[in-house]
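The complex is shown incomplete by one protein chain, all other protein chains being positioned as in the whole.
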Amino acid sequence: MDPTQSTTRTQTLESVTGVHLMQGIGHKPAKGFWGEAWSQVVRRPGAMLGLAWISVISFFACFAPVIASGHPIVWRDKTGAETVTSYPLFEYLTAVDLLLIVFGIVGPLWVLIPLGASRGKRLGMLIAAGFQAAVIASLAMYLQSRITHGTAPGWVLDMWLNVKAPKENPNGPRDLLILLSSLSIAGAVSLLWIFIPFTKHWWTRVPFVLLVGAVSFACISAKWTPKLESWPYHKFEASGKFEGTYTLVPWSPLQGDTAFNRKAPGESPASMLPEDRVYKTVDRPYVLGTDADGRDVLSQMLHACRLSISIGLVSTSIAVVIGVTIGALMGYFGGWVDMVLYRVVEIFMSFPVLLLLIIAAGVLPRNTYVMMAIIGCFSWMTAARFIRAEFFKLRDQDFVQSARAVGLPLRSVLFKHMLPNGITPVLVDASFLIAAAINIEAIISYLGLGPGDRPSWGHLLSAATGQTGEFIWWLATFPGLAIFLTVLSYNLIGEALRDAIDPKLKKARV
Amino acid sequence: MPATTPSTAKTSTRTSPSASKLDESVPLLRVADLAVSFDNGKGPRIQAVDGVRMTIYPRQTLAVVGESGCGKSVTAMSTMQLVPRPPGRFDRGAAFFNHNGKSVNLLTLSEREMQQFRGSEIAMIFQEPMTSLNPVYTIGDQILEAILLHQNVKLDEAIEIAVRAMDDVGIPDPRSRLSDYPHQFSGGMRQRVMIAMALACDPVLLLADEPTTALDVTIQAQILELLRKLQNDRGMGMMLITHDLGVVAENADVVCVMYAGRVVEYGTVFEVFKHPLHPYTRGLFASIPKMHEHRRRLVTINQIVDNLDEFKKLPGASDGVRPWWPWHDPPKDIRPKPGPAGDYYLQEVSKDHWVGVWRTAAVSDHESPPPDLDYRIADDPDAPSKKK
Partner (left out) sequence: MGTYLLRRLFLLIPTVIGMTFLIFMLIASSKGGIGAALAFSSGAGQAKGESAALQRARLEDRYGLDSNVVVQYGRWIGRVSPVKFGTRDQVSPAGERFREPRSMKDPPLWEWFVGALPEADAPQEVPAKDAEDEVKQDAYRQASNDFAAARVDHVRARTEFELAVGNLLRETGHKDAVESDGTVNLGLAKRIEPDKSHAMWSDVEQKAQLMLDTYKKTISNKATLDASFATKPFPEAGIPIIPGVISVGAPDLGMSFSRSVPVISLIKDALPITLLLNLVAFPIIYLIAVPSGILAATHRGSWIDVASGSLFVALWSIPVVWAGVLAIGFLANDKYLGLFPVSGLHDNDAANFLMLPSWGKDGFKMGYALDTLWHLCLPVACIVYGGFAILSKQTRAAMLENFTMDYVRTAKAKGVDGGSIVMRHVFRNSLLPIITMFVTVFPATLAGSVVIERIFSIPGMGSMIIDAIFLRDTEILLSNSLIIGIVNVVALLLADILYAMADPRITYK
């Protein structure tokens, strides 16, 4: 019995029997669960369109500050004998802008250029890196705001006052402190990260973690300039002694000018100016018009991509973490734990969640982070129910029983044997949750309960119908279309994923 | 093929067809060179059944034996067109059913014509009694549905027929249990309900697809006993699909052993049990643990079928006749016909015994008839041991 010979004999057959399959003929090598699911998703045109749109949004989320900004890229000052050139656009990028730009460039390259490790693994490392950078950035920014508002812990403030004392270089010591603190935070996060397994040997992660830490820390410590929305560059340009080169969309999102009022798509600021103008203006039209305060809609929409992406991801992550934890507790322990926690789930489910969210958004502080948190905290129920149901099934299955029987610790049984088998429906559901979160953000912003401190599609949409009954079609159409396409994309990806992993539907034929 | 509608021929008066009405010398069902394959989504199609031949006579039990996935159920379901198409497809062959003296190819009937045969002429019982009944309808609803479909009777007559059918299969207090739901029955009782449902319309052919596999041993015996009794009373032909050789020995007249979608051995139950010729059949028998033997390890089927000596035991082995075995390379002098299963041939080795062999020079020169055994143990005076 020589399998190689049989292979050569039957390879040309157009059909195979069970024996051939046992001999390994007619089988394609398994791609693994997620590989298989991915190849199913790729075959759906809808899902691919969705992925493409999400990529576009992500691109703008990273690069919006250098695509749409009121700051000129190059600014030439000809007042003196020699022309002084400066680069305001880059000067006024915030730390987060800079980090995202770095990620926007490095990320795709990192995933697309083959580098030994498999693409999925590299994607995992990228996500890990993003997470690490986000933690470092938010901790450093938190610390910075505490210092500047004087509400930091005593020892930090003492240190701060000590380093502030030398007057020669007022920025030097402050930067040094921030440098040191972000370095230590980066170090701590990196250490933590090294011990979270996603590649086989922990030491292979060290250089990667250090690299990401160094990049994020460099970005953050280099950029402590306060955010500047806009500057009356045009006023200076009118004197003829200055000259600026602008980005593609030469307006910052919140750069409003009440004198200019609302303009329809295609109009340019120049067309509205009086003859004796003190402003030299960019002669480019507002492609998508402006809102009532004369703020460019396109620029706002581009900058809002970041909010849209982050609100979906952050709130869904919160929901998944809460849901998986509670669901796992219910499903694994059962009994009274299940009874008590399931009552909580039922209470949450017995009220229209959207209404709960509207009330929460209405009474709690109007803040982007609060909004992410409340959306996350009020949408974990489906995840919890999925995990609970899966765990109830898994708990009695032989491999879990035997894992328990050989005395594996609870941690190992839960995270190694049960969670990977039960998490699939939750991950598919996450796609729908992201879509729902974006939808909810739009609704809350539309109702006027949103943060309003940064551009948001929902906020723009809400300006489309005023109390006076007027209707501004471009404010209704473009932001709404963006929300719709994003929600549709996530829904399509979710549908494709669900169909890909649901063996019941695959089997079903009429 | 002209559309034939059995329901017009069948009237309400025909409540107990005696065996004499059926011509016992004509096979009820003749499966000829059946090949069924399934779409695998990607990659080549899966050939589930390939060149299967068999016959079933009235009052005869044909046992189809083989491991899971060898094509037993697909064969049975194909004859009722229950194979979902697509992904399934009939590649070749025919299943001729003797309907009132006319031979009807079941595979080419339209869905509407086929519905007239299903349930009324050919009935099938399935392996899983727990899930084969619709949970939201009462037992009565489900039995009556079949009766009202196929027999031209009023509702109260139909209820009478259903009650009688349930009584026949030994369900106590049938009239009151008609309004019970399946979940109120035990597994054995549900299988009885399935049988009652299958037999309510007096089919002439019963396809029993592992009717006892999901049941415990005592219930198994009861159900098989019941089936045998009903078969004798009504003169039905029965295809009994199983992988339990004990069940075969107890119940079958003719045995058909299948492997990888092909028939490897076909013969009367005594022939096959006494003189198994194909190594696979021999392996099957050898792998049954024996009561009085003490062995450290049981003989596995692979030990038998890998043993080249086993292959030489076939009559004519010296002339180059070799049992067909997909795990071996075909002999040098193979003369395959074009198309699938062209390398395989079901060879008659004695009057009541067929074996699947490679189509070598030795066999292709001696065309043998397809398997066809009009044999019943009950009629056989020479049967080595009469059953009970």
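Note that the chains take the letters A and B in the order they are written out, and that residue 1 is the start of every chain.
The criterion applied here is as follows: contacts are C-beta pairs under 8 Å (C-beta built on N, C-alpha and C of every residue); 3 or more make two chains touch, one makes a residue touch a chain.
Here the structure is a predicted model, which is why all the values come from computation and not from measurement.
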- Message: Given that one chain is not shown, which residue among B:E67, B:E145 or B:D329 touches it?
- Response: B:E145
- Which one touches the absent chain: A:V353, A:L408 or A:L427? A:V353
- subunit B positions in touch with the non-displayed chain are 80, 82, 111-112, 115-120, 123-124, 126, 128, 131-138, 142, 145-146, 149-150, 181, 183, 194, 197-198
- Message: Residue by residue, what part of subunit A touches the chain that was omitted?
- Response: 46, 343-344, 346-356, 358-360, 362-365, 435, 439, 442-443, 446-449, 458, 461-462, 464-465, 469, 471, 473, 476-477, 480-481, 483-484, 487-488, 491-492, 495, 504-505, 507-510
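Here is the rule we use: only the chains that are shown with their structure count from here on.
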- Centre-to-centre distance between subunit B and subunit A (centres being mean Cα positions), rounded to whole Å: 60
- Message: Applying the document's contact rule, which stretches of subunit A touch subunit B when the two form their complex?
- Response: 1-2, 5-6, 9, 13-21, 23, 26-28, 509-510
- Parts of subunit B lying in touch with subunit A, wherever the complex brings them together: 37, 40, 42-48, 50, 69-70, 84, 86-87, 260-261, 306, 326-329, 340
